[in-house]
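A single protein chain has been removed from this complex, and every other one stays in its place.
Here is chain A:
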Amino acid sequence: MLKLPIYLDNNATTPMDPRVLEAMLPYFTNHFGNAASRNHPFGWAAEEAVDYAREQIAALINCNPKELIFTSGATESDNLAIKGVFEMYASKGNHIITATTEHKAVLDTCKHIEKLGGQVTYLQVNSEGLIDLKELEAAITDKTILISIMYGNNEVGVVQPIKEIGQIAKKHGVLFFSDATQAVGKIPVDVEADGIDLMAFSGHKMYGPKGVGALYVRRKNPRVKVTAQMDGGGHERGMRSGTLNVPGIVGLGKACEICRVDMESDTKRIVAMRDRLENELLQVEESYLNGPKNQRLPHVTNISFKYVEGEGLMMGVKDLAVSSGSACTSASLEPSYVLKAMGMSDDLAHSSLRFGLSRFTTEEEIDFAINHVKEAVAKLRELSPLWEMFKEGIDLDSVEWAEH
């Protein structure tokens, strides 16, 4: 029996895997110790659990367990990486390179850096959302201290050429930070092979708990340090003070272990369902795939249904939990900045829906989603003056719109 509504917004957050919850539970009650309490068994049990989680996480991204700094999530990790490098390497330079399609946690942190007197270059992306490596290399100056490019994009799923970026960073002696929140646990991520110096990720995007994440900080070749952004007890090698969230960390560790073991089989199944959903929906007249067909995260597809507005469409697919690139929630009615940065026209950006699948998505749910979306698009096009004009052969670009 199909349970409605169906959750297809797994880029926003994933449900927690029951195996993760099971691993966490004892650390709320029985093993409640503070991992920093070195002088009694309560503390030891907590510390042991944290150390085990470090190993589980390290195995997923191929790093040393000591290179992980636990945080409250990817937003904090982004802030710590960028602000921390900016402060720590102030004597070396003040220039950061990032891209226009980064997550707000990176973009807004970079804006903050600019207020502090830093210089930030925002690289443009092409129509598939990819940065240009030549532009990246050309943007590097003797003041550049950090390149901040995300691994996989949260809206369209495009995966950047991370290894090549890592090589360019290394060649110029610049640190490379990647927000890999959408990628870790979904596709193979290897900080050694990829040449990543700092990397942010989060538990709740990979079937783990909310409120816990990590920042990978390289310890060798080169040894990287970040200035702490919170003062306190000097936990996490002095880079992030605050009592460790032991149950959360245990959950993050377990989530990483499951992702590592199940990645191949999960991905195979998810890609097949994603492709079926995508191919069916692209058969709808005047529908368009946003982002690349290849070089993409396996669990996401972003499609525009021309002449239908995204938020109205979301209301029409009320039995699906999805998200739209249209934000009809302010006077400015700004559509997704990511889709716009990819050169998409505002009207097509307003017509987009993002579907994010998970390891818990079923074939039955995909069948339902396909029909539900097709019906809603057809219904809303009956209501759409733009669809009628399109069908009459009117060129909408030639219409003088009463802009507001």
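Note that in this section a residue touches a chain if its C-beta (ideal position, glycine included) is under 8 Å from a C-beta of that chain, and two chains touch if they have at least 3 such contacts; residues count from 1.
Just so we're on the same page, contacts and distances are computed from a predicted model.
Missing from the rendering is one chain, named in UniProt as "Iron-sulfur cluster assembly scaffold protein IscU" (options: "[Ni/Fe] hydrogenase small subunit", "Iron-sulfur cluster assembly scaffold protein IscU", "pH adaptation potassium efflux system C transmembrane protein" or "Monosaccharide ABC transporter ATP-binding protein (CUT2 family)"). Among A:L116, A:A272 or A:L383, only A:L383 touches the chain left out of the display. Of A:G33, A:G251, A:P335 or A:G356, it is A:P335 that touches the chain left out of the display. Panel shows chain A; residues 307-312, 315-316, 326, 328-331, 333, 335, 345-347, 350, 382-388, 396, 399, 401-404 of it touch the chain omitted from the view.
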